[in-house]
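Inspection log for the structure reproduced underneath, given as structure tokens.
Note that one protein chain is taken out, while the other chains of the complex remain in position.
Then we have chain A:
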Amino acid sequence: MTATAPRHLEPPHASAGVGTPRPHESAHLHVAGTATYIDDIPELAGTLHAALGLSPVAHGRLRSMDLAKIRALPGVVDVFCAADIPGHNDCGPILHDDPILADGELRHVGQPVFAVVARTRGDARRAAARAREVLDIEPLEPVLTQREAHARGQYVIPAIHLARDTVEGGARAAIAAAPHRLAGALEVGGQEQFYLEGQISYAVPAEDDGMKLHCSTQHPSEMQHLVAHALGLKSHHVHVECRRMGGGFGGKESQSGLFACVAAIAARRTGRPVKLRLDRDDDFLITGRRHCFSYDYEVGFDDAGRVLGLAMTLISRAGHSADLSGPVMTRALCHVDNAYWLPDVELHGFSAKTNTQSNTAFRGFGGPQGAIVTEVILDSIARRLQLDALDVRRANYYGIGERDTTPYGQPVRDNILDPLTDALVASSGYRARREAAAAFNARSPWIKRGLAFTPVKFGISFNVRHLNQAGALVHVYVDGSILVNHGGTEMGQGINTKVAQVVAHELGVAYGRVRATATDTQKIANTSATAASTGADLNGKAAQAAALTIRKRLADFAARTFGGVAADVVFENDTVRVQDTVLPFPDLVRRAYEDRVQLWSDGFYATPGLRWDPKATKGRPFYYFSYGAAVSEVAVDTLTGEWRLLRADVLHDVGRSLNPAIDVGQIEGAFIQGMGWLTTEELVWHPKTGLLTTHAPSTYKIPTANDCPPVFNVALFDNENVEDSIHRSKAVGEPPLLLAFSVFLAIRDAVSAAAGHRIDPPLRAPATPEAILAAIDAVRARD
């Protein structure tokens, strides 16, 4: 068996800039170890190192702390706590409920209580590790799980509801009147981002109250605001720069803030550069991750498996503060429909307050948690009706021109579910393999095979309208070299490569002329987080606008100089053609410069047509939808619960790809990452102490090379965005994570096979061997 190289690497619309499978702009640096991450920046003389003293309890009141004891330890230069923060002690991105350092109440094991600044990182860590000895704590009873918090009515934000009635009485009435009904519950675990580069900030004091921060963050502007508030300064005092992150996945959207603030406060207090780089275990203990979800649902459906009514309660584990839990729940509610017309729905989303890390963004941002429960429900419906789950899914697909409005009121106008499904069902050999699996299972008592097809429809745009904006700056230098800067951040997804391709395309120049630089709050102001898969959509458009402005000026100048009209000037192949004259691009640039033409420009973009009423949970939150589907096949050992992914086939829609190699990379990476979430990656909090016991890669297991299936067919669906997105491409970061549902549902199918597909498996996610064996035992016991 061999891995199959992705198809469609050379789409027909390939041109000088966009559509070509270029390597990542930093690939040659990555492989040589010369790509600079924050910790690789040469340290300034006098640099000090910070570490955080952490709460040893899940819940408690801080009576006092003896920081003098810490201050006396070897190498320690400074120690500070909440009371010493010059500005606001808050790093909450939306609500102001997130102290930088504990303010009297200890809210989870690992919450930062004080900061140590020392000569070396080792000295700082050793001193901070003495936290337990110097904190006088009155312990309080912790609430650790979302179900427990929900039972107590303990939330970080008010509940969010989303309902649609097409019949009188809505979902409840539709369920009551339905020919068939199912009720159930599901538990889905959270997920640690496990960016390979941990959280880090390096703060350097600058003149006149200034502060420069090198920060590994998806959201430099937010870091700027938070640091300004923490220091009691204005945004213009704070300068944040990020060339690249060693992975983000949502974990550095809001949660880089605490570390940026602590480093900046420490630098301010000592007047010296201060670096705060977390040890991996501390990173796990301090920061939040993907929300765990619990679901209780009731569904009514007809003989074909069509859903008539769905009522559901979703409870997320928000952790000790709101962070981004509200928007995560909103997106979850807006993705319960996934690819399906659900006529009558009633969804209630609760963001439970628990004494655990504050959960946050993670690739998909609630979308996966919203959609997976519906996929499980449809699987259960299929089993109840003894139909193939694929047929039940297709019976529920959104229609075209009818049955095409989402529960939140947005029409689905770009539906390609049927042709995409037809293509994948054919290319994966789904029907024949379904029969082969059944035949295998009939003769194999201990090993069972399972197969599943799952589709994805994912809404693209931030659910909050004003975040859908971006800026860019393009400089054309006199020698014809081009620098592009934009508000997006590079975390491996290849945004800089795509944006540089867009700029090269607009100016008709060789890709090598364009260089993308670090994200910098002094270049582009008020940037949005690089999140919600929108990075290339927004910043690509902004950079295109800037490049077009420059091209127009150059065209005007060329027409003035060589005759003709500006509209006829052609920029291609690194040259400019005007009338009968063909000039190398740099020649025209030099002449334009000498004629005093402005050769740099800003560009701005705001996504059109978005509306969202958060109170009504109605509107058009998404510019468009991305689609995809996957077929996965597994083998499960019914003696132990061990399993193996035998093959995965993926067909995914990225519109007209800006860079097929990068897009395929995103799809494959998201698939494997999603598979990790649903299988091997288990978070375990100690039921009594509340300590996250899986706080390092020794205990928290993300996929390895052997988990990549031996047959992995990934292809791009031939499509173009119906909306006027950047070159009609589509966002790719998050949607393919949901393709991994197929793995979870294939395991569910194999478990179900252990009892002749008669019993619905009570399988939780992650489907660890233990969870799988428990589900197998349960279906056998009930059979």
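For the reader, a short list of remarks on this structure follows.
Convention: a contact is a pair of C-beta atoms (placed from the backbone, for glycine too) under 8 Å apart; a residue touches a chain by one contact, two chains touch by 3 or more; residues count from 1.
FYI, contacts and distances are computed from a predicted model.
Look at the chain that isn't drawn here: its UniProt entry, checked against "Multiple sugar transport system permease protein", "Sigma-70 family RNA polymerase sigma factor", "Xanthine dehydrogenase small subunit" or "Spore germination protein", names it "Xanthine dehydrogenase small subunit".
Only one residue from A:39, A:404, A:572 or A:587 touches the chain missing from this view: A:39. The hidden chain makes contact, of the residues A:644, A:728 or A:757, with A:644. For chain A, the residues touching the chain absent from view are 1-3, 5, 21, 23-24, 26-37, 39-40, 42, 120-122, 125-126, 129, 193-198, 244-249, 279-281, 440, 444-447, 449, 491-494, 635-637, 639-644, 646, 661-662, 664-665, 668-673, 680, 682, 684, 693-694, 696-699, 701-708, 710, 712, 714, 768-770, 773-774, 777.
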